[in-house]
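Have a look at this one.
Here the complex is missing a single protein chain, while all its other protein chains stay put.
And now, chain A:
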Amino acid sequence: MEKPPYDPHNPWLELRRLTPARIALGRTGTSLPTRAQLDFQYAHAQARDAVHLPFDHGVLRSQLAERGHDSVLLHSAAIDRNSYLQRPDLGRKLSDASAHVLRDHASAHPGGVDLVIVVADGLSALAVHRHTLPFLARLEEQIRAENWSVAPIVLVEQGRVAVADEVGELLGAKMTVILIGERPGLSSPDSLGLYFTYNPKVGLTDAYRNCISNVRLEGLSYGMAAHRLLYLMREACRRQLSGVNLKDEAHVQTLESDAGADMKGNFLLSPPDA
């Protein structure tokens, strides 16, 4: 990272290269200077806009079609964003009409499928708009060799994570993966989450799911996310389970190697006491 210039009014500005936190903002009196104040307001506005941005499923479906993917558009039982935000139970289940659509599909295609990919707006349609296609492209490269049967991609408006359980159960799926917009942070309005469930059925708790979080350009790369997901799916098929009993060991290894890092190796404590 570039070294910030020395500023006599903000003498510890250079600490900024050590963390993305909003440090060394300076002060006017004891208050936040105008620039920092408005930067914050803009970041919050972006996060708010991401929460309320409608899911543009029309564009996404035509892009999917161009790439040869069938898709189905469904709606959760939450009728609008207000209902979605206050009633998580409604976002976790399909509307009656949508459940009907899936039942019809299942009777026309008996025998179930290996994998259903669900895409839901969650708390950030922006994340889904930005990352669905490039992530799916990386995932496809990796799952091609598995010869899994795959259902049409299921899009759910006003959906929460657990809605994938109902989708998976109705389609007789062995596995579901849901791509869903995560709660926007101030510096991450477009973070995509992936939740994987083996043998999905209505009523499962989070303990039966595995989560891969923070998929975005500044976070976890598409390739790495697809790699981890594939690892989970293969292990799940071998051990016939998902969730807390199926640890993402690829992930655990990288974290453990960081854990032993010398926490004393920082400027506040160096040079070490004699």
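Here is the rule we go by: a residue touches a chain if its C-beta (ideal position, glycine included) is under 8 Å from a C-beta of that chain, and two chains touch if they have at least 3 such contacts; residues count from 1.
Assume contacts and distances are computed from a predicted model.
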Tell me the UniProt protein name of the chain this structure doesn't show, selecting from "Solute-binding protein family 5 domain-containing protein", "Peptide/nickel transport system permease protein", "Urea transporter" or "Ethanolamine ammonia-lyase large subunit". "Ethanolamine ammonia-lyase large subunit"
Which one, A:Ser62, A:Ser149 or A:Ser187, makes contact with the chain that was left out? A:Ser187
So one chain is hidden, and I want to know which residue out of A:His69, A:Arg87, A:His105 or A:His227 touches that hidden chain in the complete assembly. A:Arg87
List the chain A residues touching the unshown chain? 11-12, 14-16, 18-25, 27, 29-32, 36, 40-41, 43-44, 47-48, 50-51, 85-89, 123, 183-188, 255-256, 258-271, 273
